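Then we have chain A:
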Amino acid sequence: MTKRILIVDDSPSIRQMVKVTLASADYDVTAAEDGIEALDLCLVNEYDFVLTDQNMPRMDGLTLIKSLRAQPEYEAKPIVMLTTEASDNMKEKGRAAGATGWMVKPFDPDKLLMVAEKVLSK
Partner candidate 1 sequence: MAEREFLTFVLGKETYALDILTVKEIRSYASVTPIANSPDYVKGVLNLRGDIVPIIDLRMKFNVGTATYDEFTIVIMLHIETRIIGIVVDEVSDVFTIEDSDIQPPPEFGVGFDNTYLEGLIEANELMTIIVNIKKLMTSKDIGIFTQIDIHSEEAV
Partner candidate 2 sequence: MSIDMQQFHSVFFEETQEHIHEMERILLGMDVEALDAEDINRIFRAAHSIKGGSAIFGFDGLTGLTHEMESILVLVRNNELSLNKIHTTEFLTTIDLLQTIFNAYQQHESIPDKNIAEQIVKLQELLPKGINSSEDDAGFGFFDLPISSASSTSSTTQTSDDEAFGFFEPLQPTPVKSPSPTPKKASEESAPTATSTSSIRVDTQKIDSLVNLVGELVIADAMLQQLHQTQAHSSENLQQALENVNHNIRLMQDAVMSMRMLPLSFVFNRFPRVVHDIASKLDKQVELVIKGAETEIDKGMIEKIVDPLTHLIRNSVDHGIESAAQRARLNKPVCATVTLKAYQKGNNIHIDVSDDGAGLDTAKILKKAKENGLTDTADLTDTQIWDLILAPGFSTAEKVTDVSGRGVGMDVVRQNIEQLNGRISIDSQPNEGTTFSLSLPLTMAIVEGMKICCAEQTYIIPLTNIIESLRPTQEQLPSVANHPIIHIRDEYLPLISLHDLMAPNALKPHPTQSIIMIIESGKHKFCLHVDSLEGQQQVVIKSLEKNYKAVTGVSAATIMGDGSVGMILDVEQLAHIAKQQQIADNQHG
């Protein structure tokens, strides 16, 4: 069954790049502009993996992760946060919010595919 991935990032070029990269590996990819749009989508559809940026208007990544974890469907789903701040501080915040893992920007398509495979093959 095709795995469904949600990418949340306020940058159109990043969204496009992630979409094209993951689609090339036959994943079903949806994109959202910010945390609020993502939350709306998650409440309507069930995604197998959520990849979210941190710095976004309206609702940031950490808040999104916390909100998702409060939903029964997303308690156990893999959620990875994208961040350019790879300080331990941000990683800590991510873990505290309930993220499954983290990925640093910039990343290249291969890395992205590797992470997706790792989370979705378990």
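Just so it is clear, a residue touches a chain if its C-beta (ideal position, glycine included) is under 8 Å from a C-beta of that chain, and two chains touch if they have at least 3 such contacts; residues count from 1.
The candidate set was assembled so that all candidates are chains of the complex that A comes from, given by their letters.
Bear in mind that the values here come from a model prediction, so they are computed numbers and not experimental data.
Checked against 1 or 2, the single candidate touching chain A in this complex is 2. Across the complex, candidate 2 is touched by residues 10-14, 16-17, 20-21, 24-25, 35-36, 39, 53, 55-59, 63, 66-67, 69-71, 75-76, 78, 80, 84-88, 91-92, 94-111, 113-115, 118-119, 122 of chain A.
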